[in-house]
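Heads up, one of the protein chains got dropped from this complex, but the rest are sitting where they should.
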Amino acid sequence: MVDNKVKEGENILIYASKGKNWLVKATHGAKVHTHLGYIELSEVIGKEYGEVFETNLGAKMAVLRPYLIDYVMKSSRTTQIVYPKDVGLIILETGLSPGATVIEAGTGSGALTTALANFVRPDGHVFTYEMRPEFIEVAEKNLKRSSLRDFVTIKNKDASMGFDEKDVDIAVIDVGDPWRLASPAYNALKGGGAIAAILPTVNQAEKLAIELHKLGFINVHTVELLLRNIEVREGMSRPSTRMIAHTAYLMFARKTILKS
Amino acid sequence: MVDNKVKEGENILIYASKGKNWLVKATHGAKVHTHLGYIELSEVIGKEYGEVFETNLGAKMAVLRPYLIDYVMKSSRTTQIVYPKDVGLIILETGLSPGATVIEAGTGSGALTTALANFVRPDGHVFTYEMRPEFIEVAEKNLKRSSLRDFVTIKNKDASMGFDEKDVDIAVIDVGDPWRLASPAYNALKGGGAIAAILPTVNQAEKLAIELHKLGFINVHTVELLLRNIEVREGMSRPSTRMIAHTAYLMFARKTILKS
Amino acid sequence: MVDNKVKEGENILIYASKGKNWLVKATHGAKVHTHLGYIELSEVIGKEYGEVFETNLGAKMAVLRPYLIDYVMKSSRTTQIVYPKDVGLIILETGLSPGATVIEAGTGSGALTTALANFVRPDGHVFTYEMRPEFIEVAEKNLKRSSLRDFVTIKNKDASMGFDEKDVDIAVIDVGDPWRLASPAYNALKGGGAIAAILPTVNQAEKLAIELHKLGFINVHTVELLLRNIEVREGMSRPSTRMIAHTAYLMFARKTILKS
Partner (left out) sequence: MVDNKVKEGENILIYASKGKNWLVKATHGAKVHTHLGYIELSEVIGKEYGEVFETNLGAKMAVLRPYLIDYVMKSSRTTQIVYPKDVGLIILETGLSPGATVIEAGTGSGALTTALANFVRPDGHVFTYEMRPEFIEVAEKNLKRSSLRDFVTIKNKDASMGFDEKDVDIAVIDVGDPWRLASPAYNALKGGGAIAAILPTVNQAEKLAIELHKLGFINVHTVELLLRNIEVREGMSRPSTRMIAHTAYLMFARKTILKS
């Protein structure tokens, strides 16, 4: 069995508390400076994952293996990221599974791309389209950090002119004018393939739904997910006072084909 | 490239509308009887996935490849199932990925087990514990139908007496007395490993949180997800009148270890 | 001090349980038949409000003074009623107080009218407009039952052609084409007066907001209220499984005037 120890070069999560944790590369000689003191990464290398240690000021921290969710939430952001609650449902509703071929319009900072890539491993692939070179640069960086770069092809192209791929399993749309992507997605999808769209406004949802129905997509349905944090404490449990009330509507549908 | 046609013996989803669709095995000679007429499955075999066809009464339907979500939602149920919104977040929050070893207390009808199995493929495994033989029987059936049976070991044992496995990546708790599973899960998890619990009541959440903190779990946090269906129709869009308002609270945490 | 006893002719609420309660007039000789036995109303007359008594089959019930909310929820309905959660906020946001003059477009079954009338007492008045005579008939009946008929004038007229009243404090809009009422409401309101609209769809909200901004209304804001029932039980508290997820969006604004 492989041991569970921190190796030089691995990404690690130094965890002090919910809002105070850092995703860094375990590098000999490097230090992480925090408001609670600094950490010599040389001393973290060789520790067991989960182990609790102290900063030079005696503050307790633990070293954790970062999860996909950490990469997603700590992406360098040039655009609004897709939240884990939404990523999770997109995975389920599109039938995303190991081996799938996925196209994505709107790479943005690559947060959703990273999640898609994670779950098509080891033999699937994500082709993602982005028109703005400065976004691609950020997405590249985020994908490399999560070691999922090999599962993704990034194209600096306007997907509304058509995707290069054919017979793909899943199309994911995360652009401002999603209705312009409906027909290109239809053409790229295989029969029965799934489309998912991330839609901040109701109006985008209306326009996309009209196009999807026209093209013969079925099971067109739209949801929104509200995530509420609950403060669970003995004898004084209650929902948190504030929450993110809206990220985006999610629309899902599946392609049908008519044989003459 | 593999073709995209329905083969004898495959599970298929016959889709008429959101509430009217059937998950069946494509078998020569079998018929599916619906309120809209019947379908000769022999005629569906060989069609392309996504293809639209007609029942003997001329009603239009499409044949789709079932997704994990269809298996989950159409599980034979002896217990409350875990909803896709919750499954998706559990996957993200626990870092579930291909290759993971997962333990689960409370197989129930196996809906969540099915989802976990799907995402540990091809080289991970789920060990699930269930005390009631009649639940195991149903779970067996559900797992077989989704072709994920090979990735799961079902044990008719009380997990609160201890899991057999060691150094597992993830522990999932879906039983009525989750606080009794905290210590067994701690012992089975590897350093930094994740625990997730499905908790219908606030009181279960309080009791489990107390145990998790005692044991040295960190990043103990609790959420609930509300899924709202949106009726998107040109010029008359609105949330649906009714919704499922509560399934369960979800609690997540990660194991730390203290070296002397 | 006035006694607290049930008098002949008063409306009373016979309360068995949350879903089982009846709003009736206390009449000598009348009986209320329930699945738990019948009640002789002669025997209820003279009881103290709040008193527990038994049906002929020994089932325990209590006699309560009905509240406005009971009249609202037990209105004869020809149309969707306005829910108490929404009524309450409309009262607060429009500054509804004793003495106010209110106009309402869309009487429907009079549920909201009843609430408005209750809170303008003793010296305010509600003028309500309804085009369909069959709705007026129902509204009449509901208003009479709650003894608030004297505070309301019902007009069988199209309010989009203009309200007869001038310098009113509050305008309430509950019709399918609310944007057509914006200008008539502006003309009828006094400077600084409040408008409130009940809007099932986002599209109605958009169209009305455009008109309100054009006319110079300020503080135009839109909300929705979600009411969640909580099942509070010792050691097993949780939100109810199902809820009404959407009734209507509520839009509020105040009239400004420009002096040349």
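Going by the order they are written in, the chains are A, B and C; count residues from 1 in each one.
FYI, a contact is a pair of C-beta atoms (placed from the backbone, for glycine too) under 8 Å apart; a residue touches a chain by one contact, two chains touch by 3 or more.
Worth saying up front: this structure is predicted, and the values here are computed from it rather than measured.
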Sole residue of C:56, C:97, C:156 or C:241 that reaches the chain not shown, by the stated touch rule: C:97
Touching the absent chain when the full complex is considered, from C:44, C:63, C:105 or C:172: C:63
Those residues of subunit C which, in the complete complex, touch the missing chain: 1, 4, 15, 18, 47-52, 62-65, 67-69, 72, 84-85, 87-95, 97-98, 115, 118-119, 121-122, 167, 190-194, 202, 205-206, 209-210, 216, 218-219, 221-235, 237, 249, 251, 254-259
Chain not shown, touching residues in subunit A: 200-203, 224, 228-229, 235-247
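We take it that only the chains that are shown with their structure count from here on.
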Where subunit A and subunit B are represented by their mean Cα positions, the distance between them in whole Å: 20
Distance from the mean Cα position of subunit C to that of subunit B, given in whole angstrom: 44
Subunit A and subunit C, separation of their C-alpha mean positions in angstrom: 46
Residue list for subunit B, restricted to those that touch at least two other chains: 202, 224, 228-229, 235, 237
